[in-house]
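The complex is shown incomplete by one protein chain, all other protein chains being positioned as in the whole.
Moving on, here comes subunit A:
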Amino acid sequence: MITHIFEDLCDNCNDCVAICPSHVLDAGEGAPVIARLDQCQTCYMCELYCVSDAIYVGPDAHAAEIIDPEAIRLSGHLGRIRHDHGWDRPDAPGHLDHYRLLGPLLQEGIETAESRYQTLKTDGL
């Protein structure tokens, strides 16, 4: 669930308020306010859309977490999702070139599981 907004990084653009699909955030005096945490679906979209890398979403979708903001700041998590997407440079060459590997990798995994199951079955289980 969304856990923290770093007020010193936030430029109060309210983009996260507008793009959160679940209406979790309200515009505040300064940084937005986490107003309806129970509606958070842990989709990380607010992180993806925040150009200031000011949002941290905790990994647990079922419970709010207590975090040490300073440790998060040093962790390298902030902005990582946006960076990995190449969100700010959609036209950069090669940007989505690996995407075609999704299908074959998925298939390879399923085939591995399938042949493992056949072996286990014939081994008398």
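Operating definition for what follows: a contact is a pair of C-beta atoms (placed from the backbone, for glycine too) under 8 Å apart; a residue touches a chain by one contact, two chains touch by 3 or more; residues count from 1.
Here is the rule we use: contacts and distances are computed from a predicted model.
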Options "Fumarate reductase", "Acyl-CoA dehydrogenase", "Amino acid ABC transporter membrane protein 1, PAAT family" or "Tryptophan synthase alpha chain": UniProt name of the undisplayed chain: "Fumarate reductase"
Of the residues listed, A:2, A:20, A:34 or A:55, which one is in contact with the missing chain? A:20
Using the touch rule from the top, list residues of subunit A that touch the missing partner. 17-23, 39, 41-45, 48-49, 57-62, 77, 80-81, 84-85, 87, 90-92, 94-103, 105-110, 112-114, 116-117, 120-121, 125
